[in-house]
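One protein chain omitted, others in place.
Coming up: subunit A.
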Amino acid sequence: MPSSNDWINNPLGVVEEMFVQSNSNPEWEAKVLEYFKGKLKEKQAYSWIPSLNDVPLHYLKPNSLVKFRCLVQDMFDPEFYMGVYETIDPSTKAKVLRFGKYKDVTECGVDLNSRNTVTAERQTFYCVPIPGETLWEAFLNHSHTYARSSQARVVPSTSYIPSRQKRSYEEDDEMDTQPQKQREPHTGGSPQLHANGDSKRQETEAPSGQTTSPSNASSPLDLNFPLPGERGPACLVKVYEDLDSFKLNDMLEVYGILSVNPLLSVLSSLLDPTESMETPEEQRAHDPPASLVPRLHMLHARPLQHNNPLLCMFIYVVSSFMVEMASVRAEFLAYLTHILLGDGLAAEYLLLHLISSVYARRDVLPLGKFTLNLSGCPPNSSFTESLHQVIQELVPCTYRLSMTLHNMNSLRLVPRKDYVANRLVSGALQLARNTSLVLDETRLEQGQLDASGVQNITALGNLISWQKVDYDFNYHQMEFPCNINVFVTSEGRSLLPSDCQVPLQPQVTPPNLEEYLSTVHKAQLTSQINKFRVYLSVAQTLDYSISDEVTKAVEDDFVDMRKDDPQSVSAEDLHRMLVVARLLSLSLGQTSLSREGWMRAKHIDMLRRTRSQPQTTVNGNEP
C-alpha cells in the first residue's frame, strides 16, 4: 500500500497500483473511489490538501491531489474517452494495458485497433471560484489550510500573500463609472501572472521545446466569471461519477487530480483547423491552455450547503452554539443598530433579512425569501457602500450592484448561451445560494433605460418575486431557480418589488458619515465578528415548524385583524408576517413558533407599518 503522503503527492501512482492489481477487472474504479473517500474522512485530512483557491497555480505540483472550492458555472457536453487502452512499444512490440481515467493525455504508442480498449464517458464542468466570496472567508480558509500544505508545493515560500484580493473601496467607485473597462485589465492580469510561472514549468517538463501557440498567450482569455472584477483560478473539472447529481450553480468542494499538462494545448493547436468540428471560439472556450485553466480530475466532491469556513472547520460546534444564540443576537442587534445610525427597528429587519433563505417551493411560489427594501437612505453618500462593507464582513458571499443608469443599460445580468463558442456566458445574477446581493438604488438617476436596461430591471424583479433567473438560450429561455438574498437601499420606495419596506429613521446625525461608520466598524473585535458570522450561518440552516395550537391562534388572529380593518390586512400581509415570525424565532434559536413569537412578529410589523404609512403618502407622487 502506498505511504501516507503518496495519495496527496502522487494520486495517479495509487490509482496505477490498483489498476495493475485488479488485472483488468472493472472493479478497480470503485476501489479507487473508496480508497480516496476513506482517506479524506481521516481527521484533518482535508487540511493537508492544498487548495487551488489559495495557493497560486505555479506553486502546486502537477498531478497532485488538490481541492477547489467552486461554483459550477457551465456544464459542457459529455465526452467519450479511452477508459482502458493498450500501448505497443515500437521497439519491443510488447503490449501494455493502461488506464485513461483521471488523465487527459495517453501514453505513447496507443494501439487504436486493440480489442481491449474500453470507451467510457465523462463530463466537463467549467468551475469558477464562488462569486462574491468575501475576503475574510478567503483569508480564513487560507490561514487554516495553507500552513499545513507547504509540503505539496514545489517551492516553499514564506513571503507569499494570497493573490485573491478583494476589490478595494476606491476600485469600487471606479467600477461604477466604467464597469466594462475595468473588467479587462483584471482578467488580463491573472493570465500573465500564471503564464510566467508556467513558462518555467514548460522548460522542465516539456523539453521538446514546444510552447503554447502565440495566439493563446497574447490575447487575454475571458475566464467567464459571473461578477466583474473577480479573479482567481477557473478550472475544468472532469467528472466521472454521478453526473446527474450535479446541477448548475452548485457550490462544490472538489477533490481531484490537478492536470496542467502543457501537451494539452499543444495537441489542440496541432489539430487541423479545417478538420475540426469546432469553431476557434469554441476551442478557446472548451480547450483553454492548461496553464490558465487547469484541469481537475474529480475523485470526490462535497456539495456545500454554505461556505462559511468557521462552520466547516468545526471551530464552532453548532449544538453548543445554540445556547448562546440569544445573547449573540442581542450583541449583533446592538452592532447593527449602531451601523444603521441608531435605528433599532431597521436593524432588526436587517438581521432577519440576513438569516433568510428559500427553504421550499410550492409550485411557483418560493417560501422563506425576505427581500428587504431600506428606504430613506441618505442620497449621494457612500452610506450603502459602507453598509455593504459591514455586510461583507459578516456573510460568506456578497455583491453590491450599483444601479446607475449606465450600469443598468450596459451590464449583463442574465447569463446567456453563446452558441458560437458553445458556452454559457455568465452574468452578475449567476450567484451561489445565499449570496447577499445589495442593490444600491440611491445611485439611480433620471434618464432613459434602453432595451437591455428594461430587461435587466425585469430580471431583477423576477429574481425578487420568484427567486428565479431566466437564462437566455436565444431560442428559448430556461428557468433556473436561485436563492439569493436581495437587499435594496433607496431614497424613496424602491421601483423593484420587495417583501418588506423599512424607512430608515436615523437617531444620530454624525457630521461625517463615513468616519462614523468606519469607527463603529473598527470597534468590533475579530472574535466578536466571528461569532456573528457563525450566528448567521447557524440561524440560516435551522429547521422550523409550527404547532397546531399556534396555527389556530394565528388563524384567529388573522380573522380578527380582517374584521377590524379588511382593507389594510390582506393575504399578502399574512404571508409576510408568517415569514417574519419564522425568521424571528430562528434568530432567537427557537425552532418552532411560539405565541410570543407570533405576537412579537405582529408587533414589529405594526411598528414598521406605522412608520412607512406617512412616508408613502409623502412619496405618493414619486414612483
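Keep in mind that, in the parts below, a residue touches a chain if its C-beta (ideal position, glycine included) is under 8 Å from a C-beta of that chain, and two chains touch if they have at least 3 such contacts; residues count from 1.
In this section, contacts and distances are computed from a predicted model.
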Choices "DNA replication licensing factor MCM4", "Large ribosomal subunit protein mL46", "PIGS transamidase" or "5-demethoxyubiquinone hydroxylase, mitochondrial" - which one is the UniProt name of the chain not shown: "DNA replication licensing factor MCM4"
Omitted-chain contact residue, chosen from A:105, A:330, A:523 or A:606: A:105
Per the touch definition above, residue among A:33, A:97, A:367 or A:405 touching the missing chain: A:367
Chain not shown, touching residues in subunit A: 74-75, 77-82, 85, 100, 103-110, 112-115, 117, 119-121, 244, 246-249, 263-264, 266-268, 270-272, 275, 277, 360, 362-365, 367, 417, 419-420, 422, 424, 454, 458, 466, 473-476, 478-481, 544-546, 551, 554-555, 558-559, 562-563, 566, 570-572, 574-575, 578-579, 582
